[in-house]
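Here the complex is missing a single protein chain, while all its other protein chains stay put.
Now for chain A:
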Amino acid sequence: MILRRWKNRRRAGPSPDTLMPPEGVALTLPIAGVGVRLAAQITDILLTTIATVCLIVLLAVLDLTDPNTLFAIAVLLFFFIRVPYYVLAELVWNGQTLGKRMMKIKVVSHDGGPLTAHALVLRNLMKEAEVFLPATLLLMLDSASPLASLAALAWIIMGLLVPFFDRYRRRLGDMMAGTHVIHLPVPILLKDLASEAPVLGANRKQFVFLSHQLDHYGAFELQTLEALLRGQSLPASDNSARQRNETIQVIVEKIRKKIGYADPIPPADRLRFLQAFYNAQRKHLEQRQLFGDRREDKFYAQADQET
């Protein structure tokens, strides 16, 4: 029952990915999952470790200290490189460390405002208490003290489980600092399929679709077709090209049967047919939308009856 209540509460709120700016148009900032953050974290740990090892090798080569204390110095250096690295990197790159830059994720303030220095220091200090300290503790565990090992294990598990129970996948440090981590969206503007003028040969006829033929599909099918057509421009090997051709053939036949398009399509014209159908269908759906008739997918007629 508790689980159900928890699930209900989860569904009730708005999606954690959306953010309402003052302009009043909801924006989408997708929350970064635990996996991608772990990957970024591992990258960062590798980088700081490499920096530490370089410094230690330098110290050893220059013979500045005796070997006995080298281990203590290594721990010290790792600590004094690691802690400022996270804080300074996130301060300078506005919420990104090198690992986060590689994974294209970013820390943002929970309320959508600027990241304060306080928040960044806090979330990275808590990382010491949450991640690094239990990790070193785990390395130093011995079987002689089972109680201490159990306590350490419980601590680690508790710390690691917190993000899984949070809608925003926040660590404890994130909660305290009022931040969470998002995928940085990458804007890539692809060509508009509809604006590509179809090349017409002299003896090629134009495909014409009637209004009743366009009444079968909705937005979902249109966008699936869009993805398929965009995929055609990618280079392909012989084998996958053949597969692709077969898929196209199947789809063309399916559409032809569904909409009742009588003329057979010669193999050379299949893509042109799909392109023409995409244009006509999109024009038609946009026209319908203009009249307040939104068609999400091909089941739109049934959905209308139910409501």
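Keep in mind that, in the parts below, a residue touches a chain if its C-beta (ideal position, glycine included) is under 8 Å from a C-beta of that chain, and two chains touch if they have at least 3 such contacts; residues count from 1.
Convention: contacts and distances are computed from a predicted model.
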* **Protein name as given in UniProt for the chain not displayed, "sulfate adenylyltransferase", "Stage II sporulation protein M", "Peptide/nickel transport system permease protein" or "4Fe-4S ferredoxin iron-sulfur binding domain-containing protein"** => "Stage II sporulation protein M"
* Based on the whole complex, identify which of A:I31, A:A60, A:L98 or A:L184 touches the chain you can't see. => A:L184
* Contacting the left-out chain in the complete assembly, out of A:V75, A:L138 or A:L161 -> A:V75
* Structure fact -> Contact with the hidden chain, among A:S15, A:T28 or A:T49, goes to A:T28
* Considering the whole complex, which of A:V36, A:I81 or A:L125 touches the chain not shown? -> A:L125
* Structure fact -> Per the touch rule stated above, chain A touches the missing chain via residues 19, 21-23, 25, 27-29, 64-66, 68-70, 72-73, 75-76, 79, 91-92, 94, 106, 108-109, 112-118, 121-122, 125-126, 128-130, 133, 155, 158, 172, 175-178, 184-190, 192-195, 197, 219, 222-223, 226-227, 230, 279, 282-283, 285-286, 289-290
